[in-house]
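Yeah, one chain of the complex is gone here, protein chain that is, but the others are all in their spots.
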Amino acid sequence: MIHDKKAHKYGMVIDLDKCTGCGTCAVSCMSENNVPFKEDESDKKDSITWMRVYRLTNGRPFPDTEVVYMPRPCQHCGGKGDHGHSPCVSVCPATATDYGYDTGIVSQIYTRCFGCRYCMAACPYHARYFNWWDPVWPEGMEKYLSPNVSPRMRGVVEKCSFCYHRYQLAREKAYVNGSGEVPEEDYQTACTTACPAGAIVFGDLNNPSHKVHQIVKPDPHPDPLNPDVVGKSRNPRVFRLLERLGTNPKVYYMSEREWVRKMGDHYLDGEWDKVKNVYGSASHE
Amino acid sequence: MMDAALIPEGAKRCSFPKFMLGIAIVGAVLLWGVYAMLLCWFKGLNQTNMNDYYGFALWIWADLAVIALGGGAFFTGLLKYIFKVDELKNIINFAVIIGFICYSSALLILAIDIGQPLRGWFIFWHANVHSMLTEVAFCLSCYFAVLTIEFIPNILENRQLNKVPFFHHLAHNMHGTMAVFAATGAFLSFFHQGSLGGVAGVMYGRPFAVREGLLIWPWSFFLFTWSAAAFGPCFTLLVTRITEAVTGKKLVKDNVIHLLAKISGWMIVTYMIAKLIDTWYWAYYTAPGLGFELSHFYTNNGFYGYWILVAEIIVCGVIPGLLLINKSTRENPNFRLIAIILAVIGVSLNRWVMVLQIMAVPVMPFDTWALYIPSWQEVATTILPVAYGIILIAFAYRYLPVFPQELELNQPKVQES
Amino acid sequence: MSEIENKTEHGSMDGATAGTAEDPKNDTGLGLGVIFFIVAFLICFLSGWLLFPKLLYSKHEQPFNFDHVLHVEETGDCESCHYLRDDGTFSGIPKLASCLDCHTDEPMGETVDEAVFAAEYVAKEKEIPWYVYARQPDCVYFSHAAHTEAAGMDCKTCHGPIDETRTSRPYEENRLTGYSRDIWGKNIWGIKKNPWDSMKMDDCAKCHVQETGHKGYCFQCHK
Amino acid sequence: MKVDRRSFLGLGIGAVAGIAVSPVGAKLTDDFSIWTQNWPWTPVPPDGEISYDRSVCNLCPGTCGITVRKIDGRPVKIEGLDTYPVNDGGVCLHGIAGLQYLYDPSRVKTPLKKVNQRFVPISWDEALAMVTGRLKQLQEDQNPEALACITGSGQGSVPGLFNHFMAAFGSPNCLTMPDLESWLVLTATTLHGPKQTLGFDIDHSDHILSFGAGLIDGWGSPVACIQAVAGRKQREATLVQIEPRLSNTAAGADRWIPINPGTEADLAMGMCGFLLKENLFDPVFAQGFKGGFMRFTAMVQKEYPLDKVAAVTGVSAADIQKTATAFAKAKMPVALPGKGRGEGAQSLKEFAAVHTLNCLTGNINKKGGAFVKPLPDYLSFPDPVLDDVAQKGAAAEPLAASAQALVARIDQSDQSPVEVLFVYNANPCFALNDPSRVAAAFEKIPFKVCVSPFMDETAMASDVILPVSTFLEQMEDVPSRGGLAASVVGLARPMVKPVFDTRSPGDVVIAVAGSLGGGVAQSFPWKNYEDCLKQVAGKIWNPLTRKGHVIVSGRPPAGSVETDFGFLAENPDTLKPAGDQEFTLIPIDNFRVPPTVPAPSPFAIKTVSDRILKGTDMFVEINPQSANHLKDGGFATLTTPAGSVRVRVHFNDGIMPGVIGMVKGLGHTLNNRYVSGKGVNINALISPTIEPGSGMDAAYGIRAGISKA
Partner (left out) sequence: MFPFIFEWVWDIGHVLFFGGFWYAIGILGAGMTYCIVKSAIDAMNDTGDNHH
C-alpha cells in the first residue's frame, strides 16, 4: 500500500440548504458515465443511478412540513478507522473493487466482477447497482457514449467512481504541463460542475488550500466517543451519513437545519441532545 | 426383475417399473428446475425478483440452509472416525449421501446465483483472502471433494462394481484411510460453515447483521459452525425417518437413532445458550451502540415481525433441544419426530433471518423496509436440488448397501414355511 | 441366486479379468500400450506447440505497407506523428489529416503502397483502417504522458524497435479474444526476452513494482 | 498382437500428457478468461481527440449557454458554458440530456404525409409542393386569412420568419403558445403600453415576494433563477413564497404562505389596497401613474378589505399586513407573478395585480426591482410586399387572440374558418387544456402542416410533417426571454451534421415562400436561412458570431415609465376554478418534467420519483387530513368536469387540505417507449376558460372529486 504523506483524499460536501432537488447532478452523472436506461425506470430498486437524490421530510403535518433533498453518490468509505477496509471492498471475493490509498477513491472493475452482489449487501447506502439487464441503447444513440468510461455488461455491479476518468485526464494534463500536480479546478466530478445551485463542493480533503477542506475541517484524530470514526467534521453544520457505523464516508453534508442533520444518523432517545452540541468539539486544534 | 443383478444381495426392493415411475414423477420436477436454471443462465438474473436492495435472496438462503442441514455429514463423520463412536457406522453412509446432495446443490445454486457464471472461477483465481465469501468458496468446494471421497467406497460396494478387484480394493483401502479424510473434512467444514456466518457478521454497514468477535471472526462465525453441527444430524435423522416411511422398512436400529438424537440434542441446547447470549448482547450493546433499538429491526408487516425471533429461538430452538436431551421424549418416536422437524425448521429459519431480514431492514434513517417475493424461476431452481436429492437417494438405496443393518432388521421369518 | 444374476456374475468375472486372462507374462498388451502412449503423446505435444498457435490466430494484412525507417528519416522522431496533444492525451495512429501535412494526392515515391495510399485514401478522403498492434481492450486506461513525460520512458521500451521496420508485418488477431497477438506476445508460452515482448497486466505490474514499489490500484489502469 | 484395453489406455494417457506439457492449457485458460470479459454486444465507444464547442440551448425559455464535448467531432456530453450572461456555467438536466433528443426514437427522419391515417415517407420536394399547392389555392380563392400559424415562442428570427411569411401572405392569424414571456408582454402592454416586456432583477433583490412563481421549479430562465435563489443566503435576501403547495421553491423559501388556489390575484389586490391605505407606496414613482389610478385606489380599498381578502384567500389578515409591510419596507423588493413555470393557463388580472405591487413600491427599473424594458429589436425584417389579395387578407379581423381561443372558435363553427394551419415548435394537441377538444378542432381543419423534429401528438394529428433539425444541428439566434432582467441574444450553432434528412425551419419557410412566387417570394429575398439571419440580425451579427452572444439591453433600462391602471380599475373578476366538487385540482410543475416541447428525455423520466410515476400509473398528491377514506399509495378515481382518470394516491403533508396536485407534462402518446404511455396528461382534466381581459385561457385549476377505485 502506498502510504506517503502526499496521498490525496478526495471527497465532497453537499449543501442541502442550496440543493433544489432538480436532479441535474443525477443526469449529468448518467450522461458522463454511460449509464444505461430502460423502458420502465420507476422501480427505483433496479434503476441504475450512481447519483440518487432522496427526498427527506421532517414528518410534521401541514403547514409545518419541511422538505429537503439529499443527493447520494457513492460515499467512498474509508472503512473503520479510515484504514481503507470499506464495507464493500473488504467483502469482494474476486478483488473487483479496491481502495485507492493514493486518492481515497473506491474502484469498481466491471471486467473482473462476476456479480455475486456481496458488496451491495454490505453497502448501507445502496450506492452500488447491479446490471440486471444488458444495457441497450435505442438505435443510433450509442453514438453519444463517452470513451472515457467503459460501458458495462449484464451481470456486474457498478457505482459512482467520483468521475475517476476526469482525474486520469487531469493527471495527463498535469504531466505535459510539467507541474505533475493536479490543480483543484482541473479535477471536478460531473455532478459538481453541473449543479446549477453550486451546492456540491469537491476536492482534496487532505489539502488545506482546497475549498472542501476549508468547509469540512476534517478532524485528523479519531472521535474520542467512537475510535472507528476518523475525519469527523469540525464544522458544526456538517455531518456524514450513518457516521456511527464507522464507515467513514468521504461525502459530507451540510445544513443549517437541525432536523436535517439529525436525519443523517440514528440516535437513541436523548442521545441527539448530547451529540448535537459535540459536533466539532472532538477537534484537537 | 431386470435390474436385480445390481441390487444388494438379499435386499428386497420394489419392482423396477414402479421404481422408474416414481423416478419419472420426481424427474419431471427436476426438469422444471433445470428449465428455470437455463433461463437464468441465458437470459440473466432479470429472471429473478431480486433487486438492488435484495442482492442476496432466496438462493443464498437455500445455500446457507442446505449447507447447515448437510452439516450432519461432517459432524457424524467426526464422531465416527475421530471420536470413534462406533455405532454411528450404521448411519454414516446415509449421512454422507445427504451431505453430498446438500453440498452439490449448494454449489449448483451458487453457480446460478452469479451474474457472470463463466467468470465464477475468478473467486478462486483472483481470490481476495479478506472476503468471507472466498473462504466459503474454497472450503465448500474442498469439502465437497471430501464428501465425494467419502461417498465413493459406498458406491464401489455395489454388487457388480465390487467384483472388479481394483474397485474392491479401492473401497477397502479408502475405508482404511477414511479417518484422515474425515479429519480434513471436519477442519474444512469448521471454516466454511463458520465463514457462512461470517458473511453476515462482517457486514458492519448492516447493524442487523454485524457482530463483534474473535480476531477476524465475528461471533456469528462460531454460531454457524456450532448450529450446523447441532442441527445437521437432525436432518439426517429426519431423512432416515422419511426413507423408512417410504420403504416401509426399519433401516437403522433405535439405539443408533437415540444416540445421534441425544448428541444432537445436547449440541442444540448448548448452541441455544450461546445464541441467546449472542442475541442479548447484540440487542443490548452492539445495535444500541450504533443508535439502533431492537424495535427498529422488526416490523408489524407479516414477514419480519418479532414472531420470527420467537419462532427461531424458542419454538424451533430451545424446545427441540429440550425434547431431545430428555430420555423419555427422545425415545418416544412421535416426540422425537416433532423435535427433529422443529429443529430442521429452526436452523433454516435462522439462515433465513441472516439473509433476507438483513436485506429488508432499512439502514439509512430515511430508507424504507424492502419487500421481496421470489419469482417462479427462483422457486423452481430452489426446488431442483430437492428433486435431485430424492432421485439420488432412491438410486443409492436401491443399488447400494447404504444401511448396514437393513438385512438384519428385515430378515424373512425363518420359522414360517 | 437367480439365473440372470448367475450369468451376469460370470460374465462380468470374465470382463473383470479380460486384460490379463490369456497370458499375464506376455506383455505385448503393455508394449502396445507404451507405443500408443508415445505416438499419442508426440502428436498432441507437437500440435500443441506448432499447430495450436496457427489455429488460434488469424492473420490480417495492413491496408498497405508502411515504411517507418523512411518516415523517421524524414521527420526525425516518433513524436512528429505519434505525439501528445496539448491536453496530455495521446494522438495514437495519425489521422489522414496529419499525413497530408507532407503528402498530397500526388504519390511521393514510386512504391505501390504510395500509389494505393494516394488513390484509395487521399483522393477519397478516407481514413486509413490500420490494424493497431498494441491496441488494449476497452477496460484498460493507459496514459502515454505518465510514461513518456512523468517517467521519462522512451517508446521503444514498450513498442520495440518499430522505427527500424521497413515493412508492416501482418496483424495477428486472436480468434477467441479478438486481441492483437502482441498483447500476449509472439511466444506462445508468454516467455519474453525483451520488455516489449508482451503487454499484459502482469507486464505492467512487474515494471510498476520495480519503479514505484507498487502494482498500482485498479483505477490506475482501468476505466 | 492384439489391440486391447491397455492400448487405448496408453492412447488416452499419452494424449492427455502431450497436451499437458504443451502451452494449450495455459493459453486457453487465459484466452477464455479474456473472452468472458469482452462480450461483443457491449458497445466500445471509439476514442479520439477531445474538443469543446460552444452553443446555446434552445429547449426551453432558459436559453443557457452550453459547451459540447466532442470526441473526434462526435458529441458525447453537454455542459454549462462558463461566463455566459444567462447561466454562467450552470445547466439543467434537460440541457445535459440534449444529446438524447438528437437520437430520440421519436425523431421524424424524413418528410411524411398522411395517407388514410398512416404516415408515408415522401421527398422534400413533394412535401413542399403539397404545401405550396394548398397555399396557392387559398390565394386563388382570395382567402389568405384562412391560413393560420401557431408557433412556440414569439421571439427570434425563426418565429420572426413565420410572422413575416404570414404578413406577406396576408393572414393576421399568427399565434404563439402561452409561455411566461407572452404573459409578461401582455402585462407590460396593459400597464405600460405596447412593445414592452417585463424583467425581474431577482439576483440583486433583497426581498422576493413570489406569488407561486416556481423559482427553483423551472420558472422563467430556470438555471438563472436557481442561481439567484442559491445566492440569496450570501446577500441576506428574503424569499416569501405564496402558493397552495409546498413546492421545492416554498421548501427552500424563508417563508411559505399557503393560499387557496386561484386567489393569488385577490391577495395581490388586497395588498395593494393595504399599501395605498397605509401610504406605503412610493409617491415619486406614483407621479407616472395615470389612467384611473384614483379609481383604482378607491376600488381596491372598497372591494378588497383585508378581512374579505383573508376570507377568500385563506391567508390571515395579520399575515397579509405583515407580508405587505415587509415587502413595502424592503430596500429592493420585487414581486413575481406566474404560478409554477409561469407558462400555460395563467391570468392577466393576477399578473397585473402582482406587478402593481412592484409599481407601488416604485422599485421599477432600479437595481433589484422589476424592469419595464422594450422588446428586443435586434431583428429588422424588410416590409412585406403585399399584393391586393394579401392586403385584403391582412386587413381582416384576427380569428382569435390566443391559440386556445382559436381552438374554441373552430370547435364552435361547423365549417372551420381555418383551412391551412402551420404549427412550428409547439405541441398544442398536448400542451393546451382539454387536448381532445384541440384534436377535434384539428380534425375540422382540412390541411395541417407540422414543422417539428419529433413525432409528437400534434405531428401525429397533422397531414404533412416537415422534419426540422434540433438545436444541436442548426444555426439560430436564441433571444433570452421569460422574466430575465437583461436581454441576451445567443447564437446556437450546429454541433453536429443533421443526423436525419432534416432542414432548418428557417430554410423551410424561405423555400415555401420562394415557390409561392409573387409578393410573398419578393418578401423573402434570401438564398437561405443563414443568409437571412446575417441580414435581419445585421445590427449585432458581428459581435454575435464573434462572442457567441450579445447583451442587447443592459440593465436597468433608462427613461421614465408610465403606468395605466385602466384595466385593473375596472376590477375584472377573478376566474374561480370551474365546477363545484369538493377538491381543487392544480397542476404541479416539476423541474424534472418539461411541460410542453420537447417531451421528456429518457434520462429525465428516469429521475422522476416513484411517488409521481410507478410503472404507467400516475400519482396525485393529497393532504392526509382531507384524504378521509383514501389510502396512501392506493388507487383512486379522479373526476373533474372535463373527465375522469384512474390514479394512485400520494399523501403529502405539504399540500393544502382540499387541494389535489398532479404533475404536469406526463401522459405523452408519442412513439418513444421510454416516455410514452406513462401517467396522465393533466391538461385532459382541465377545461379552458377564456379570461375576458386577455382573451387567453386562464383555467389554472379545476374543481375535482376523488374516490377509492
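First chain written, first letter: the chains are A, B, C and D, and each begins at residue 1.
Convention: contacts are C-beta pairs under 8 Å (C-beta built on N, C-alpha and C of every residue); 3 or more make two chains touch, one makes a residue touch a chain.
It should be emphasised that the depicted structure is a prediction, and the values quoted were computed from it without experimental measurement.
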{"item": "Shown chains touched by the chain that is not drawn here", "value": "B, C"}
{"item": "Contact with the hidden chain (one of B:10, B:165 or B:305)", "value": "B:165"}
{"item": "Touch criterion as defined above, residue of B:114, B:188 or B:287 at the omitted chain", "value": "B:188"}
{"item": "Candidates C:68, C:82, C:103 or C:215 - the one touching the absent chain", "value": "C:215"}
{"item": "Contacting the left-out chain in the complete assembly, out of B:46, B:76, B:128 or B:193", "value": "B:128"}
{"item": "Residues of chain C in contact with the chain not shown", "value": "17, 20, 24, 201-202, 205, 215"}
{"item": "Positions on chain B where the hidden chain makes contact", "value": "124-130, 134-135, 138, 142, 145-146, 149, 165-170, 172-174, 176-177, 180-181, 184, 187-188, 191"}
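Methods note: only the chains that are shown with their structure count from here on.
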{"item": "Per-chain CA centroid nearest to the all-protein CA mean", "value": "A"}
{"item": "A-D compared against C-D, more contacting pairs", "value": "A-D"}
{"item": "Separation of chain C from chain D, taking each centre as the mean of its C-alpha atoms, in whole Å", "value": "56"}
{"item": "Intercentroid distance (Cα basis), chain B paired with chain A, Å", "value": "40"}
{"item": "Shared-contact residues (touching 2 or more other chains) in chain B", "value": "116, 119, 122"}
{"item": "Of all residues in chain C, the ones touching two or more other chains", "value": "87, 89, 137-139"}
{"item": "Interface residues, chain D side, partner chain A - complex", "value": "37-39, 41-48, 50, 71, 74-80, 87, 89-93, 96-97, 99-100, 102-105, 216, 222-223, 226-227, 229-230, 233, 246, 248, 251-252, 256, 258, 499, 591-592, 602-611, 613-615, 623-625, 652-657, 673-674, 678"}
{"item": "In the complex, chain B residues that touch chain A", "value": "44-46, 50-56, 113-117, 119-120, 122-123, 126-128, 130-134, 137, 199, 202-207, 288-293, 296, 358-359, 363-367, 370"}
{"item": "Residues of chain A that touch chain C when the two form their complex", "value": "1-2, 97-103, 105, 107, 109-112, 148-151, 161, 164-165, 168-169, 171-178, 180"}
